[in-house]
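Removed from the display is one protein chain of the complex; every other protein chain stays in position.
Here is chain A:
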């Protein structure tokens, strides 16, 4: 245990923790808007395109982070333009872009004379080798992403919810759509060092999927997703650091698997809440067809009789073996 605490005190580990914290906050913030537009896989697409950006950085000697930001942003804008044009086979066009990005990245890395291991740092993350400069860039970019996502939430929500309404409300929807695309590209590059480009989408989407199991509103989904993302990325990093005394455990996959574990726990809860809500949905109030009474009822319906009470106009119907029992004077009516 003391070995673990010593490990946490090491500078590289503290840098990793800061990076994980900021990444965990920023990625689900953008991810919420992507999921809202039903573009959950867009982060994945941008991640693939960013591989080419990293490779260009390796080839030219420029910082891979900045070339990845630039290429990912261009790719995101291209995806958005293709989407806006509304081609019937838009998803095929996106797929072409994804594979082009990945293949281009591997090819250019080879041209640069770099090994696959160098590229792998970016594909699957290498949070523990992050430098001070990288941490500062990560913090700054993540802070911008979070501020924009939360600050312009009313506008981004309206545009993602109903583009036509937003346009008639005078919003420039193209600007907001491109803003989300660029924010997604930035958070992909931010998360690149933490979980890697191939797993980046998980951190953007899985916390949102987990949050919406139990939430009913957009704001709680956004807040809960950011919280869950932070818990997963910091928790996953700590978990992998703790396990590293016994086995070789990579932080990136640990973070993603921890986020998925959160979903596995939340899903049954969400399913139960949804079925409960459906069962208790009030019955519609219409004129009764007949007045059916039940002569002998074995027990009194109430709070704790074990039968589901469903509001029905001004009274409660108890669901009993497929029947609806409503109290009427001293007997029960069949409703």
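Methods note: a residue touches a chain if its C-beta (ideal position, glycine included) is under 8 Å from a C-beta of that chain, and two chains touch if they have at least 3 such contacts; residues count from 1.
We adopt the following convention: contacts and distances are computed from a predicted model.
Taking the options "ROK family transcriptional regulator", "Metal ABC transporter ATP-binding protein", "Thiol reductant ABC exporter subunit CydD" or "Succinate dehydrogenase cytochrome b556 subunit" in turn, only "Metal ABC transporter ATP-binding protein" matches the UniProt protein name of the chain that is not displayed. Annotation: of A:160, A:181 or A:316, A:160 touches the absent chain (contact as defined above). Per the touch definition above, the residue from A:133, A:151, A:288 or A:302 contacting the chain not shown is A:151. If you put the hidden chain back, the residue from A:38, A:246, A:299 or A:330 that touches it is A:38. The chain not displayed touches chain A at residues 32, 35-38, 40, 151-152, 154-155, 157-158, 160-162, 164-171, 208, 212, 215-219, 221, 277.
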